[in-house]
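All protein chains of the complex are present and in place, except for one that has been dropped.
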């Protein structure tokens, strides 16, 4: 085993890259859950975004259009969930699962002709001075633009939820949909918007995997990232800065185990590969064991069906 | 303007009709999807739904029907019991894998001994493997109130890594010239799960699935426990008020679904699959979720739904060879079916009214 082969600059840089897909998806799901909706279809929306982004980027040669297409693809898929759960009042757990199953099948279908192709490279953001700084420049200021987009999104989601009227209405709908309805807010419309925002974010996260992180298309390439994003929302107790922390912790574990694999640690590869999932479970357990805290932070109407009786 | 109005009681008529309507709608939407892919839609639908039963090669496909349906029904029956109670085990795929590994491992430990007792023992350990894997989310939920949906699902990925490790390491066939994968358990007489009646495809898994359907039917319609499961799903507070212990229900529901998934994995391993290999699991654990909903979480419905979904698998394979239809299209097709079913479920709980818009 040779730990000296691990370069700390590359390690931090790759943690940021590894964390970005789950961070994007988790931020989207955070907004969805704040509005009182539990969408378990994150995995399906991510993989749909991955293939939509990949296909468009390959066909147009523009990674930017690819990301746009991924966001649109994720949002459209989430709209199916939205219509089913908000207008037709179907069970959110079952519909979310259906979304995941459908997304996995649909993406495999569309992706058949894209296996083994390399996508066009996404430009790195070259920041004058900062990118040239020794060590720090390589760690933080030499990434593709999506890394910074995801970080900006953390701040945006946090600020909108905390300081703006839109954020207040969103939280109100998630806390007590009957009261919000009685005050004249359009519960279903607010939730549909939140769901589509969540879909777009998950789509971006998926495209980040297929266009930048991997970068190529393989069937089922999200490998549970959507489920981990769901867990990270719980870990972050529905707060954007803590979701960032959760995503980077997960990214850290992922990158570390990959580095350990490369360094030839005496633990079999399979056990290292399962460690991100095991650690996510452990974190979930710790969070839920601290009684009351999680339940108090969770939006009161999470997963409950809203039907205006009048 | 279309409005939804809650029915005083769920409509039994619509509850029975919606699966058929959903299948019909899926055929139309699926046909459209195939047309977009440049395949003849009518022919594709016929190849999937008709030919396996009544076509030229039906004699071969019909046997496959039970082979595919058995694991689906077995797993879906277990899942449906939990779903009824609002306990969501969606990690059956993992329980299926671990059941196969533990049962298969016990079988391989006896190799090359013979004895009537080996197969029952192997089956028992298959069930124990799935049960134990499901006990992880169950105990975490009971002790720490951890969400069982996420835990059971994340454990699927862990189980897949264990499967890879086993087929490359501990359980690798010592006479396999270094290829990954275990000895063939269906070729080892003591553990083989053969076709019981030639041409039907019926193996012990089919027998187990049939027993599971009957057992679940009695449980859900006649037994107090089944009643408690239904009340817990409908109205959790009323269930607690009536004296149901929610923790014990979580343990029971996850346990039974895990054990049945483990059994399904074991019968697949010792029969159609033969050996523990990296790609042993085929997604039955996830497809069974569709089967459970399509069957309205009712044992008899699940039996029919399992046969129907098995048909789409077989028809999908046929369409792949005959029409060059991608294999993934069947997954998308099944996902679509679940969408349509959930959308139409609305009809059994709500009346659709075409009323005037609000007077503004």
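Letters A and B mark the chains in the order given here, with residues in each chain numbered from 1 onward.
The rule is simple: a residue touches a chain if its C-beta (ideal position, glycine included) is under 8 Å from a C-beta of that chain, and two chains touch if they have at least 3 such contacts.
In this text, contacts and distances are computed from a predicted model.
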| item | value |
| --- | --- |
| Listed names "Sarcosine oxidase subunit gamma", "ABC transporter", "Cytochrome b" or "Acyl-CoA dehydrogenase family protein", matching UniProt entry of the absent chain | "ABC transporter" |
| Options B:60, B:111, B:144 or B:227, residue touching the unrepresented chain | B:227 |
| Residue among A:121, A:136, A:182 or A:286 touching the omitted chain | A:182 |
| In chain B, positions touching the absent partner | 5, 8-10, 222-225, 227, 230-231, 234-235, 237-243, 245, 358-360 |
| Positions on chain A contacted by the hidden chain, ascending | 165, 168-169, 171-172, 175-176, 178-180, 182-185, 292, 295-296, 299-300, 310 |
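Quick note on the criterion: only the chains that are shown with their structure count from here on.
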| item | value |
| --- | --- |
| Centre distance in Å when chain A and chain B are each reduced to the mean of their C-alpha atoms | 28 |
| Chain B residues touching chain A - in the complex, by the definition given at the top | 4, 6, 37, 88, 90, 140, 143-147, 149-151, 153-158, 161-162, 164-165, 168-169, 286-287, 289-290, 293, 326, 328-336, 338-339, 342-343, 345-346, 349-350 |
| Chain A to chain B touching residues, read off their complex | 40, 80, 84, 88-91, 93-95, 97-99, 101-106, 108-109, 111-112, 219, 223-224, 227-228, 230-231, 234, 268, 270-271, 273-274, 277-278, 280-281, 284-285, 288-289, 291, 307, 309 |
